[in-house]
Each structure stands twice: as structure tokens, then as C-alpha cells.
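For reference, the structure I am asking about is given below.
Every protein chain except one is present and positioned as in the full complex.
Letters A and B mark the chains as written, and numbering starts fresh at 1 in each.
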Amino acid sequence: MFKEMHDLFQWAWLIPFLPFLSFLIIAFVTKRSKRLSSTISILAILSSLSLAVAIGLGVIQSGEKIVEHPAIVNVNWLNIVGLQIDFGTIVDPLSAMMLFVVTLVASMVQIYSLGYMHGDEGFSRYYAYQSLFASSMLGMVLATNLLQLFIFWELVGLCSYLLIGFWFFKVSAREAAKKAFITTRVGDFGLLLGMLFLYVKFGTLDFVALSAAMNTNIQDVAVIGTAGYVTVMAFLVFMGPVGKSGQFPLHVWLPDAMEGPTPVSALIHAATMVVAGVYLVARMFFLFDHADPMALQFIAGLGAFTAIFAASIAIAQDDIKRILAYSTLSQLGYMMFALGVGSLTASMFHLMTHAFFKALMFLGAGSVIYAMHHKQDIWEMGGLWKKMPITGTTFFIGVLAISGVPPFAGFWSKDEILAHALHNGHPIIYGVGLFTAFLTAFYMSRLFFVVFMGPEKKENHPHESPWSMTIPLMILAFFSVFGGFVALPEHNFAFFIHYGTFHHEPIAWGLAGISVVAGLLGIGLAYATYIKKAISAEKVAAQYSGIYKLLKNKYYVDELYLWLIHHIMDGLAKILYWFDIYIVDGVVNGLALITRGSGRVLRRTNTGQLQTYAMVFFFAVVIIFMVFAFGEGQLSALNPLATLGGVK
Amino acid sequence: MTALPTVSSMSMLLPFTLLAPLAAMLLIVFLPKEETKTIKIVAAMGMLVSLVLSLYAFLNYQWEPGGMQYTLTIPWIPDLGVNLALGVDGLSLPMLLLTNLIGFASIYASWNIDKRVKEFFVLLLILIAGVMGTFIARDLFIFFLFYEIVVIPIYIMVIIWGSTKRVTKEYAAMKLTIYLLIGSAFLLVGMVALYLAAGANGNPTFMFDQLSARQDLYSPAFQKVAFALMIVGFGSLISMFPFHSWSPDGYAGAPTAVSMIHAGVLKKIGGYGLIRLGIYVLPVGASFWAPYIATLAVISVLYAAFIALAQKDLKYVVGYSSVSHMGYVIIAVAALNPTAATGAVGMMFAHGVMAALFFSMIGFIYEKTHTRNIADLGGLAHQMPRLAIGFMIAGMASLGLPGTVNFITEFTIFMGVINVLPVHAILGIAGIIFTAVYILRTIANVLFGPRRAEWDHLTDIRGPELVPLVIFGFVIFFAGIFPNVLLGMIDSGVTSSGLAKVLETVSQAKIGGLF
């Protein structure tokens, strides 16, 4: 049985390869034909989806065996003195789950884009990028070693760059793309360093081999202060996820990334790429586990901080996509602190459910934006519920899911995270998480009520989106409703994806009740404020105008960074350039001037007088003669080579 | 000394590779100067022959047993021990291939030249042949000879076909030439000293391998002095801080083809020389100077990256970026271990391809828009999508995106350096952030943004103009996705040429890691 499955798992490389092929075909052959390009791309991702489903079923059938022994295929990629790197595929429950999520959301987004991107000038280019992204993301999921993961990690970054800047004629899109790339680069710097140190220390980057090496080799010698090398590496590696998954303080790029087309935001900046950081930490969990506990505590703290930080900003935003973007940041923080409190299961579970409902909401938002002719301010919308019933319903499912209302997907995963936070002894983080759940429910309901329930605006003539857009919404809504039930059976989610030994833990219904109450409170407050108008939002904003302004302006983090870039970095650049031109080049030109000047002086000795020359000549001969006649013995001192030493 | 030429079946491969551009050059000399089309085709044909031959050499090279292959040795001045000795190994073969790739593409990058076409291509072919000669020479004397040949055509080409921006082209040409000549003067002194020291046993030689084999004839003091001379010579060639200032000015003044060849391969002679002559022949001297060199190299990396941020002229951006990237090569050389040496040669190849692509694209932009000022450009992706793709590929390769050959070579360098010079490595890696900043800024400001009406008349690159993009794009990705093709070859060179063994004796690597 397992043998047969293994044969299936060997073909996992096809999953990223098919979209890559599609990218090549679109780029080199079919880019002139929009219809053909999109068809090829969608066919490729659907094939990958079916393969991913097959592999997923295979993993479920293999049961315990695959949990203990992942199916790994490796091919040598680089083999030189001091550096051996393989490329391969790893199939285990973790990657199978990710494969399914990524291919599913990617397929939905690509189908959705048929409608959303219809008539765009760069339609073929869009699908080429989408294929390339799917390919890189899937390659990253299947990576067997850190370098392979890093390579695809950077490639998804490239695709993100290209897709954010897809409408490159917009200055804002161009700047946002640049910002995204550079910000994540800062994190990648740490990841790259961590990777190098890991290789130097353990001689491998292979996940399995590294994990084994850590288990046998755990003397954590202090290198920086009291932190041992494993801890230092853990922090360095974690820098990558901080950038990629938008943790504070490198979160600034994600809201700006909303300049890309909305389906892109759904796929890359909500469901898949941004969770790459979470996935990386999950893959490398053994590293963090072996590091000093403060590493995990740090992750938990940073995650929780990001969660509440972003959620608080989301309350005061007006742009529908930005609200969703901050919500994504907040949920990413959730996943991070789930890892930090030691629950790989809960984090991955939330990653999955979040992918479903956040993709759903982004696509729903896209549908709204499409209907509103690219208006994004929620206050210009209203009463869309009647005009767009499918979008409205599915969006509402998304809101309920993210707010943690049972039995929607978000309830199960969020509850599991909060339960683990409390059980593993992090009451403060539990509190922060709970409050964030309340805020989340509030701002999502606010968004929903304002956009779909509020008074209709006359100048808008919205209508329901075409089928190509609503069908993906319905499929994702299905998963947002039922996706959480994988926590229920005996061989549940935790059985397959966990770290260490598996304990079957019953669901803590009491804690679940508390978080449900928090969520419902949030929804209720939003209802009271924006539907019943029992509380005036304007009045509250006016009363706490300082806080409101702070939130509205995203705590001025962007302004701080801009100041640093424009004044410190560019200032230093200008100073160094000045130095280069006037000091370094000054020395060079100065030497040239000295040469020229001495020439100008010395040429005076050439008088043009024949007799002077003759006199100089004569006396020079006399002097040389004298030296040769009487100075013998000292002459060898004039041989410059003798002073070089060694010349015998 | 080997009295007779060693003749094997392949020994004429390298001479033919070297002579093909010269034959084309002679043919052009006898063509009437109005036949510009014919001249260009003849030049391209000559380079095509070279390219095919060197590609054949690359693919046909036997990694086992490695070492010098396709060798040809003809005693030239027996009294001085000078041999016309040609041959390639894993270190020089990538550089030879690189020279021909860039040489071939540079012909097409200058396809639109219309001023003194005949003279231009004659000089260009001499230049390419000269660069090629340095990489296939196995004899220091021949190496030096070819190196000196290179300087003259560059001077003339910059003066006649160059462009005047921040500095005049005359200044640029003068600076370039004098810098290189001063550098080579230091080299000459070092070379003569080395020759005398090695000839102390009454058997004068210029052959690299024999110079290296006579370690016991060089006292440590001599090695230090001689290596210092090499560092000044090769260091100014590879534009190591503070000997770098010729590089941006020179590139900015030079015509496209010269910038391509200069940044692409000529600069690499410095790195190649440091490895082949510096650490291979004078390892003790190298290990003495290594920490200082590494420090200068890290300064190069960061300093030039920062300055590139402040540039307004496209060619200056790439000029400073090449100073910055060469810093990585020098750090790798200073790390004195086989992994880093492999990375260094790989990086030289990778950077060569990238810089040549960059300069050719900038050349086309300048040709079409008549400006290189970043602020005047913008939104060019609207009018010239293919050029934008080429520019993007070059930019992405420059910032070390995985999938391009530049990433994996940089990674190899870092891997080799990090446990020897951790602080330098960390600072160097920090450089990738700033590289990303200036590259992405340039890309954004030149290619993207709103459509500008004043560029609507521009036509995209097409026909012969596409050759550089196709060649370099292919090489960047092919070698990036299958790095063993390049790095495996270099690795075999490092191991089989005896470099690895030499490095072992002086290696600073603390086996067992950093901590």
C-alpha cells in the first residue's frame, strides 16, 4: 500500500512543473492570444490541483507511516568542494496540506481573473505571472532543504513584485512593488545569514538531516551574550519570515501591496505567499525548539503584538482592500504566535482556514470593486446586499468565519490557537489574542455592514459579477464553512500535522465559548454602531482624536521609514559620493596635477641652447666616470632588485 | 624545458579561437570603408567562429582528470624561458567562454554604429582577441603581453566613439588608460621580480605552473612584497577601493561595446590574475595580505553600493554597481579556500554576463533616447517591452535573484567566506539590501511609471539588437538553474590545477566551523 503511494509521491515534482511549463509557453509562444494563454494557465493549475488532491488523499491513506517517514526524492543540484545541495520534493502531511491549499486558491483566483481582468491590456502577461507564481510557491512548499526553499522563496517574492507592479503605469503601484521587494529583502538578509551559519555548523541544509543533526548535537555554546549558536541561527532564520509574513516592524509593505490587481492580493498577499514565512518556521520548527526558549517566546510576543497592532489599525481604515490587508497582517500574527506558543498544529490549521476565508473575502472585495468601477472607499459603497446577493452572502460567510463564529472554519482554528496559548502557559498572549479576536470581529463586521447593509448610494449602479467570478466565491465559501471540520475526526488534523509526539486533545469547549463571545461582542458592537447608529463613530473618533489619528496614520511607521531612507540612507549616499568625487578622485586628479605641474617646472631646464645641453652632457659624463672610477663597491646598492629580498 | 611543441589533436583549438577575430580583423582592413554592412557581418562571423570553438572547448573539456587541456607550447624566446604556451583549465575556460559570449554580443550591440565603422570593428576585434589571449595564456610573459595589447584600442575607442557626460570622454579615456598602465607597471615590476626569483636555480621560466612549483625559492619577505605589487596592479584592474575611480568614469565615457567588454571581461583579468598569479604562485604573501584585502573589499562593496544610490546617470549606476560586485570577488579571493575561489571565478562569470547585458540595454536606451539621465527617462516599458525585459533580467541578476547564475555564485562566495571572515561576510551580505534598493529604484524610474509622450516615437529593439538579450538571458538562467555546469567546471579547475592544494597550506579555514 505504502509502496504504491510512494510511486505516486515521486510525481510530486509535476505539481510545480506544470505551471512553470505554462509560464514558458505563455511567455514564448501564446502571449499574443489572450484566450489561449489563460486557458493554458488554468489547465495547468487545475492539473496541479488534481495531482495535489491525489497526493493529499494518498497521504491520508498512508496514515501514520507518512507522518513518521516523509516521502522524499532528491536529485543532486550543486556539488562542489564545500557545498553540496540537492533539489527534491518532500511529501508529508504538512506539504500535502499546503499543496492543496495553494493549488485550490490559485485555481480559484485564476478562474476568477477571467472575469476580473477581462479586457486588460496585459492579460497574457498576467497569466504568465500567475503561472510563475504558482510554480514558485509550489516549489517552495515541496522543498527538501533550506536553500531550495530560499530560492523559491525569493522567486515568489519576484512574482509578488511583478504582480504588485502589474499596472506599472501607476506610480503608486510601481513604488509599492519596489517597497515590497526591498522590505522583504531586509528579512532575507537574516535568513541568508542563518542559512550560511547552519551549513557551516551542520554541513547540510536538508530539513531531515538538519533535524537529525540537531537531535544529536545539542551543546548550545554561547556566542553572543548568553545566546547559543542555535538560538542565534533561530533568530536569523526568523528574520526571513518577519519580512515575508509581514510581522512588525517589516509589515509596511503588505498594505501597499494592495496596489496590485485584487485577485493577486487574494492569492499572494492573503492566502499563500505571505504565509510562506509561517510555513518556513513550521518546517524549521526543530531549530526553534532546540534554541533557547526565549526564541519561541520572542516569536510568540512578536506575533501577538503584530496581531493586535494590525487589528487596531484596521479599525480606522477606509479602503476596503487595506482593511483586509491589515486583517491579513493581524491573522499572520495569530499564526506566528501560535507557533511561538509551541503549537505547530494550531498554526498550520489556522493557515489553512485563513487561506480559505481570506481569499474568499478578497475575491469578494474584488467583486465589489469590479461592480463599483474601481472605487475602493467603503464610505462610497452601501446597500450592495440586494444588488450582489452571491457576493454578499459569500462575504458574510467570510466575516463569520474570521470572527470565529461556530461552525465556520475560523472558529475551530482560532479556538485551537487560543487554547494552546493558555495551556502552554502564556496567559498574556492569550489575553491579547482574545482581544484581537474581538477587534477582528468588529472591524470585519464594520466593513460588511457599511459596504453591504448601509444606505444605497445613488451614483452607483452595481450589478452582480459574472459567473467566472462568483463560482470561485462559492467554492471558497464552501471551504470556509466546512474547512474547520477536519479537527473533528479521530485521525484529525493534529494527528497528521504536529511536532513531537502526538496527543489527542479534546476540544476545550469552555475556552471556545469565551472566544465565541468575544467575536459576537465585536459583531454586536459593529451592528450597534453602523446599523443601529446607537453609538456615533464620529463622536468616538472626535473624542479620542489623538488615538484615531495615530491609528488612521498606521502609527506613522511608514513616515519613520521614509525619513530614514530619504535622510539617513540617501544622505549617506550623497556624502559618500561627494567623498568619492572630491577625495578619492581628488587624490587621483591631484596626482595628475602634480605630475603636470612638475613637468611645467622641469621643462624650463630645456633651454633650447645647444651649448647648455653640451655642457650638461659633458659634466654628466664626467660625474658618471668619477662614480665608476672611485665609487666601486657602492654601486650594487643602486640595484633596486637587490632590495626585494630573496633574489640571490 | 620542453624543447618541442607538444602537439595533441586538440592543440590547435585555442590558437584558432584566438586567431578567428584577428583574421576577421585583417579581412575588414582590406574592405572598403563604405561597406559597413559587410564589415559588421565579417566581424560577427569571426566572433561566431571563436564562440563556437570556445563553446566546443567548454563542452568537451574533461573534468576528470581536469588540469590544463588543449595545450600548445612553442618555445618563443628560449634564452629568457618565454614560451608561447596556451591552454585552459576549469578556471580559465569559463572566462574564455565569457569573453567570446560578450565579444559576440558586443558586435551586435554596436550594430547601429555609423561613425568610422571600419576602424571601430578593427579595434573591437583586436580588443577581444587581446582579452582572450590573457585567459588562455599559460605563460606570464604572454599573459602580460596580451594585457598590454588591450589597453591601446580601448583608449582610441573611448576617445573617438565615447560620450561626454559628467566628465569629458577625453578625461575618461585618459583616466582609464593611465590607471591601467600604472597598474600594469606595478605588475611588471612584480613579474620581473618573480621571474628573477624563480630563475635563481638557473632555469628561467615564466610558466604559471612552474612559478607556482618553485615555492621554496621565494622567501616570505619576497612573497609579501611581490604580492603587494600584484594587489596594486590587479586591484586597480578589478577596481578595488580605493583604486576604483577609473571604473564609473571610464564606463560612462566609453561606447557600449567597450563598456560591455570592459566591465564584462577585462575587469575580470584582475580577479583571474589575483587567483592565477597571486594566490596560486604566492600563497604566503596572499595569506599575509588577505585580511587587509578583505577589508578593502568590504569597503568596496558597501561604499560603491551607497554611491550607486546617489547616481543620476544609468551608466554610473552600473559602473558603481560593478565596483560593488567586484568587492565580493575580492573577498572571496582573500578567504583563501577552494569554495570561495570557485565562487570568485563563478561570480566573475556571472557578473560579466550580467554587466554586459546591462550595458548593452543601456546602450540601446541611450542610442534611442539620447539620454542616460534617469530623471529624463520613465515608463519605457510602454514603448519598448523587450528592452524592458532585458533590463529587468539584468537588474534581477544584479541583485542576486535566485534562478540567475549570480545568486548561486554569490551564495558560494558567502559560503566560502563566512567561516573564515565572518564579520566581512556579514557586512558583505548586508550589501545585497542596498543593491536591491538602487537596482529597483533604477528599474522603477526608467521602465515603469506613466507613459511619456516624448518617447512614443521609439521603436523596440529588434533583429540583430536582440542578440545580446537572447544570449545573456539564456546564459543567466541556464547557468542559474543548472549551476553544476559552471561551478562544477570551476571546481574541477580549482582542484586539479593544484590551487586547492596550495590553498590548503595557507588556508585560514578553521575546520569545524565558526563557533
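Keep in mind that, in the parts below, contacts are C-beta pairs under 8 Å (C-beta built on N, C-alpha and C of every residue); 3 or more make two chains touch, one makes a residue touch a chain.
Definition applied: contacts and distances are computed from a predicted model.
As stated in its UniProt record, the chain not included in the shown complex is "NADH-quinone oxidoreductase subunit K", which appears among "LPLAT superfamily acyltransferase", "NADH-quinone oxidoreductase subunit K", "Branched-chain amino acid ABC transporter permease" or "Fe-S cluster assembly ATPase SufC".
Considering the whole complex, the hidden chain is in touch with A.
The chain that is not drawn here is touched, among residues A:Thr216, A:Thr501 or A:Asn606, by A:Asn606. Against the chain not shown here, subunit A presents residues 603-604, 606-611, 614-615, 618.
In the analysis below, only the chains that are shown with their structure count from here on.
Taken together, the subunit A residues at the contact with subunit B in this complex read 76-83, 147, 150-155, 158, 165, 168-171, 174-175, 177-178, 181-182, 185-186, 188-189, 192-193, 196-197, 199-201, 221, 223, 229, 569-570, 572-574, 576-577, 580, 584-585, 587-588, 592, 641, 644-648.
Touching subunit A in their complex are the following residues of subunit B: 175, 178-179, 192-193, 196-197, 200, 217-219, 221-222, 225-226, 242, 244-246, 249, 303, 306-311, 337-339, 342, 379, 381-382, 396, 399, 401-403, 407-408, 411-412, 414-416, 418-419, 425-426, 429-430, 432-434, 436-437, 440-441, 444, 447-451, 483-484, 487-488, 490-491, 494-495, 500, 513-515.
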